[in-house]
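For reference, the structure is listed below as structure tokens.
With one protein chain held back, the other chains of the complex are shown just where they sit.
For reference, chains read A and B in written order, and residue numbers begin at 1 within each chain.
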Amino acid sequence: MIAFGGDYYPEQWPRDTWLEDVRLMAEAGVTMVTVGVFSWGLLEPAPDTFEFGWLDEVLDLLAQHEIAVDLATGTASPPAWLTYQHPEILPVDRDGRRLWAGSRQAWCPSSPVYRERAALLVRQLATRYAGHPALAMWHAGNEYGCHNAHCYCDTSAADFRRWLRATYDSIDAVNEAWSTRFWSQHLTDFEQALPPRLTPTFNNPSQVLDFKRFSSDALLSCFIAERDLLHALAPGVPVTTNFLVMLGFDKLDYWKWAREVDIVSNDHYIDAADPDAHIELAKSADLTRGLAGNKPWILMEHSTGAVNWQPRNRAKRPGEMLRNSVQHVARGADGVLFFQWRASRGGAEKFHSAMLPHGGTNSRIWRSTIELGRHVARLASVAGSTPRSQVAIMFDFESSWLLANEALPSTDVKHSRIVQDVYAGLWHGGVTVDFVPPGADLTGYALAILPCQHALSPAEVAPLQEYVESGGVALVTYFSGIVDRSDQVVLGGYPALLRSLLGLVVEEFDPLLEGAGVELDDGSTADTWSERILTEGADVVRRFSSGPLAGEPAITRNRVGSGEAWYVGTHLAGEGWRHLAAAMCTASGLHWAPVEGVERVTRYQGRDAFTFVINHHDSPRPIGAAGHDLLTGAAVDMDDVIAAGAVAVVHSAFARAQGDD
Amino acid sequence: MIAFGGDYYPEQWPRDTWLEDVRLMAEAGVTMVTVGVFSWGLLEPAPDTFEFGWLDEVLDLLAQHEIAVDLATGTASPPAWLTYQHPEILPVDRDGRRLWAGSRQAWCPSSPVYRERAALLVRQLATRYAGHPALAMWHAGNEYGCHNAHCYCDTSAADFRRWLRATYDSIDAVNEAWSTRFWSQHLTDFEQALPPRLTPTFNNPSQVLDFKRFSSDALLSCFIAERDLLHALAPGVPVTTNFLVMLGFDKLDYWKWAREVDIVSNDHYIDAADPDAHIELAKSADLTRGLAGNKPWILMEHSTGAVNWQPRNRAKRPGEMLRNSVQHVARGADGVLFFQWRASRGGAEKFHSAMLPHGGTNSRIWRSTIELGRHVARLASVAGSTPRSQVAIMFDFESSWLLANEALPSTDVKHSRIVQDVYAGLWHGGVTVDFVPPGADLTGYALAILPCQHALSPAEVAPLQEYVESGGVALVTYFSGIVDRSDQVVLGGYPALLRSLLGLVVEEFDPLLEGAGVELDDGSTADTWSERILTEGADVVRRFSSGPLAGEPAITRNRVGSGEAWYVGTHLAGEGWRHLAAAMCTASGLHWAPVEGVERVTRYQGRDAFTFVINHHDSPRPIGAAGHDLLTGAAVDMDDVIAAGAVAVVHSAFARAQGDD
Partner (left out) sequence: MIAFGGDYYPEQWPRDTWLEDVRLMAEAGVTMVTVGVFSWGLLEPAPDTFEFGWLDEVLDLLAQHEIAVDLATGTASPPAWLTYQHPEILPVDRDGRRLWAGSRQAWCPSSPVYRERAALLVRQLATRYAGHPALAMWHAGNEYGCHNAHCYCDTSAADFRRWLRATYDSIDAVNEAWSTRFWSQHLTDFEQALPPRLTPTFNNPSQVLDFKRFSSDALLSCFIAERDLLHALAPGVPVTTNFLVMLGFDKLDYWKWAREVDIVSNDHYIDAADPDAHIELAKSADLTRGLAGNKPWILMEHSTGAVNWQPRNRAKRPGEMLRNSVQHVARGADGVLFFQWRASRGGAEKFHSAMLPHGGTNSRIWRSTIELGRHVARLASVAGSTPRSQVAIMFDFESSWLLANEALPSTDVKHSRIVQDVYAGLWHGGVTVDFVPPGADLTGYALAILPCQHALSPAEVAPLQEYVESGGVALVTYFSGIVDRSDQVVLGGYPALLRSLLGLVVEEFDPLLEGAGVELDDGSTADTWSERILTEGADVVRRFSSGPLAGEPAITRNRVGSGEAWYVGTHLAGEGWRHLAAAMCTASGLHWAPVEGVERVTRYQGRDAFTFVINHHDSPRPIGAAGHDLLTGAAVDMDDVIAAGAVAVVHSAFARAQGDD
């Protein structure tokens, strides 16, 4: 079944509220809650003094009501006594400013004291609750790195040096990797290596890259330490931690993290100001499924309504929460959970919406919660399946990090933006996407896209080359394949490693000024980027028709083996990516089925197909699927329409999956 | 009489200039100067070495010329030797950055060393000048908290903990007040409590609130220490300190401060870029009168022309200084003083205008100063009186602090803006306003307004309830009464404490996106905020007519007892507040007398009425008062006009005050 529920903080409420909570959870169809995320301070009120009584009581109550518990280890925020006794735990930012207690995550990921105290708590929890009937899953930490991903303190510096020693054979290998012959940065001993702290001008970009790798690994080792304890002390209980796969968060290399969790879970919040937030949601859900290796995953947190941390937190529109939730399920989520069950009275998130709002049960949000609970229950049969796709987007956290560096050709080239724009182009054609890591085997895909895949190693290029030669169609965008995995330019003409595959060389980058645009010869426009392309075998698909590069190639196609390698040397504007996506799909023999504003995703389960249809449009649209709707039980015909803003999950038992073998 | 003069810094000038100064003061009609505000460094050039000779001379000279002195204690800026010897006095900001000497107010309000040295100086001054014939008033410190209101150093942290111990019975009471069960912030000892220093993410908002209370109190205790010394050593001389009641300054809770000063005084500067600066001035003057308990107060500083600290400091237009000054007097000021008498040659304020500019007496500004001096002298008969009003606006510094916090529904909800907009609506109808503190007795008012009165306690609601039941009309705006005095949401449906009074419940907030607007069913528009209101007895006055809440209530009215409680669930735009104010005045039986751009305020003195008429418009307008003009001596008829930009003060001995008993 699909889990339904949310974060539950009974410690914020008196005992008699707990009884009301479980009663209302039953009413709403809640099947799982996450407990204990921020309970360290109450579970261990003084060093080595533990108070588990209240948690025993809560877990027993939940077990009695058959509500499964995702039990948090509580290590996300250390208690006040710990940072009071050990201020050296507190993280330090790039400017050298200490970050104090009084919010959350005020701990340095490399702190031995933090790690030791966290392990002690986890050990206690695991021992105590290993066999508890409510326990369904462990929730290690919480949103690792949300606020403390990069610590520049002396402890972190020492740990970074340990990481460098483990990563590089010698200090000369670091010198090579960091290009320290530039700007007199030569190191003669590991002890001289530093985090990229505030400097007079641009930091060494390779040092920044390694520091981001180290930082992701430092937090990952915190997770692994907890996971290993949990596995040892409570065997058989899966361990997860909630990722933050959404626009604007790219601090951790989740490809590495995904290998370490027993089940992938994700927190997702929409940007209230983004009219296309549902497309960003779809992309994040697909990326999360990619991290999960195309297996189901859990939506650990989203919101019933407004959040509290954006500048202006609008309410969700009627039906929006349902659409959001169903979108996640369509793309592989086997759990729909929220932050949080009951809105807090005080603290920094008191104006964050919840399943049960401040106003109580006589409210629109509560009614929506109940309605959603019913819908989720009706989707039990889809559990365990995922959609399949013939389109892969290569997604690289390191390229995202690199494009956030200073001193690049243009500050407007943002990895998240190009990925989102390319993805949205496909979304409008009804194309579901698999996200794959750099260097992934692309066998079986009909179309593979590398959006601003800035760094590449030869080993990562090989499967791509092989894929195209074997008949695959690839699309590479500008500023891809420029540097190696040390952030050093691969010489031999940009993009050197892809030059023969693409049949071209880029002679010179020519970023566009702020607000400037350029035209292509089909009348479309582009912005942000242009470049001087010399073809070396590729056909020219589109040329620039204005600006200093008028007449020069903008989009090219190179036939290689039985496949094609396309290239885009600019950032398409307007519907440019959509049109290019349509052309690519045609070239790849893929179905291009645009229905304006309607999302249609199919999860496959043996011979069963479950087509999720979500109408984001403000008028009725063709439903485009036949069978019966799991949510209403009604028969559905291809010719039927789906109401504005509505959702349907059409089961067609006879369907043969696209790409099925 | 009405005092006239300004800050006087003879120490910046050679002795022979002093003689010119007193001669020119006499020419301008100066009756009072403030001396010694920044003289600590010269009065005590080395520890315990005092040099009072020059000050003796200055005071004697002023006494000879019958110019009263508001003698400053000089403690606003410690001398260089003190911060050199005791750098621990220097304040530290939220980021942990030390703020050094070299400007002003470089001291931590909690510093025992600062307090001890300040007390020593005050003792010396009080002893020496207690009986001096020039001494009319003491001026403790200067603009307390202008730059050092919030210090985060370890000394302040310790003092904050002392304040917490004095405020709360136990650390558990702090835990309750601060909702520390959220985010694992539980404290087990007062020693663990910290100022809200830089943290990884949002600070605990209740902790921020208490820190702002503490900070206001810490500075207030500095003032009280000086005042008590002055009272003891120079009995009978009133002690003041200059408040900063103006848009954008809300660091101190002046309701508490006002109780401690012998006479309220205020510094006010207009925003050169604000075309409605005169309305902001009116509001600040009314608020200052409110702080003074509807007794006269002193305008301690304003400017003859441009200031130097805004981005672009335009000159005042001809007549503008006179209008500004007369506005303040109209609303209760019994003193019109300036920063400063003579423009400084050097230092950070050398381009701040003065009564006597760099160019000397052959200047427009000097001629305006002389003209103003004559006008002020003619207003002697109004001294001691104040205007009376039947409209009260509840003004709450704590609500202003709370709305400046992070993680709220919308960053666009700013307390100062809503107060200003509501006030301006009334101003345009010729309505003078009394400002009252939260929980004030509203007996006698016909209309009471709570603009974004975010925090309320039950005790503060009671007088409001009683007021409406007894026939009063109240207007409450959105986001009022949401939290209690610990910044915790009052449960039971927003705004729980006002729900029965208003006859409605707010189901969900729905802030508008940046730049977005919404329409009401009378064709007017609103911005910033909307919310889903369910009426529970209230009549709907206006509904939203666009957006997701189209058709839902926007403005309501609830009849309670013999009164009415109105509510506005959005931020009116354009002339919205003006129209609502007109409607409210009609409902309250108040006179609504809009004359575009003309301000008309009456001060009452027994059976005498003095109607101040200030024409801010660029064409002549009806004067709307009868009697004779104190400034010209001319008889004035109701039908007369007042020239564009002109002022008149019409004395009508026969007038019967509105609301007189």
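What we mean here is this: a residue touches a chain if its C-beta (ideal position, glycine included) is under 8 Å from a C-beta of that chain, and two chains touch if they have at least 3 such contacts.
Just so we're clear, the structure is a prediction, and the values are computed from it rather than from any experiment.
**Q** Could you tell which one of A:P87, A:P458 or A:G493 touches the chain left off the display?
**A** A:G493
**Q** Which residue among B:P79, B:G332 or B:P511 touches the omitted chain?
**A** That would be B:P79, which touches the missing chain.
**Q** Pick from A:P45, A:P409, A:G471 or A:G561: which residue touches the chain that isn't shown?
**A** A:P409
**Q** Taking the entire complex into account, which one of A:E66, A:D95 or A:D522 touches the absent chain?
**A** Touches the omitted chain: A:D95.
**Q** Check each of B:R104, B:H375 or B:R543 against the chain that is not shown and name the one that touches it.
**A** Checking the options B:R104, B:H375 or B:R543, the one contacting the hidden chain is B:R104.
**Q** Can you list, in ascending order, the subunit B residues touching the missing chain?
**A** Within subunit B, the residues touching the omitted chain are 9, 11-12, 38-42, 45-46, 74, 76-81, 84, 91, 95, 97-106, 146-148, 272-273, 305-306, 308-309, 311-315, 317-318, 343-351, 357-360, 362-365.
**Q** Can you list, in ascending order, the subunit A residues touching the missing chain?
**A** Touching the chain left out of view, subunit A contributes residues 95-96, 178-189, 191-192, 194, 196-207, 406-412, 486-489, 491-494, 505-514, 532, 548.
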